[in-house]
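Below: the structure, in structure tokens.
Excluded from the complex is one protein chain; the other protein chains are retained at their positions.
Moving on to chain A:
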């Protein structure tokens, strides 16, 4: 009996032990955290509204962002946070793609900021940009899909690099966040938006930007993309770009409202030759002269017409040559030509009703020796206008330059020295001619930032910009 009791007792002990050991061996269930809940919920819903996904990834991104340096910004930061976020992502139309260029103050150099007491460590970039990639609109509401497409298109346009798009989409594909169909749709949409952007901006006479954009879009982009799957869409995209280029060129030609400065851009490298093809293009910058020409439409006037055109073109070339060789300053040349057209208008008006060809000329015979003799009349007429013009510029110049004759001259000299050195330097190193437009853009940028910081005055900055744009 005792043994039975003992046995029972032992059994009981064993059982107790088992139970105890089991309970202690049992993993303690962790309290359900908020995160788990959301994960759980996430898995339940198949499709979540775009905005919710965006908001969620935003918070994830904010946590990830804090450690990143500025350089890694662009697409990859966002993609990383996306990858760490929810994997399920069925979206309706456009993938929840976000980019953020949060500029974390770079502590390297305070020379970019002139603030004294504040955070001296801001970078020169950080202060100037407004955040184009932020996820919310100005009033704080999350972005719509269309807005995202627009932002991507803007970013591509500004950065002049459609490889941006390729990189992002390829990453998203790799991570399995979007399907190929969605990627195609996105590409179409972005291409459309970009095309709109380009045409819109071309209409605003930003020709240089557009040229660069067109050139930039031609560049083959990086090797990150999945080669095979991406070839077709990219080729398609480039075809689109080509069409856009043609469009743009046409618009430029038809645009007759450029001011005289653009002459320099077009013909800066051409030397003195007046090529017959682009002859009229130069002249269209002189609307009044143009009208004058048009008025000489009758047959007997054709020759005079031709003469006038030739004279005018020659004059323009002379001005260019003078500027090029430094006999006059570019500003003088530009203002001279600007005034020329105005004078033509005035003279034409004055002579309205009177014959276009004044009967007599006391003017000397000097003119282009290459011209026909019977165009002497025209030459003298033009010359008379130039005389008047000469006087008007004489009046205008002092007022324009009283304040800083010395300063703009010094600046001009300095710029000239720089250009000379660049030419010589590049020749020595066997490079092609330095990229003037790049230099111009860079200088424009610097001038603007200097004006902002109070290092140079606004009118000085304008002078410098004008000098550069007339090179």
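Going forward, contacts are C-beta pairs under 8 Å (C-beta built on N, C-alpha and C of every residue); 3 or more make two chains touch, one makes a residue touch a chain; residues count from 1.
The working rule: contacts and distances are computed from a predicted model.
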Write down which listed name, "Alpha/beta hydrolase fold-1", "Carboxypeptidase E", "DDB1- and CUL4-associated factor 13" or "Pyrroline-5-carboxylate reductase", is the UniProt protein name of the chain that is not shown. "Carboxypeptidase E"
Using the definition of touch stated at the top, determine which of A:147, A:197 or A:415 touches the missing chain. A:415
Where does chain A touch the missing chain, residue by residue? 107-112, 114-117, 120-121, 124, 315, 318, 322, 326-329, 332, 336, 364, 366-369, 383, 386, 390-391, 393-394, 397, 401, 405, 407, 409-415, 417-418, 420-421, 439, 442-443, 446, 450, 453-456, 460, 464
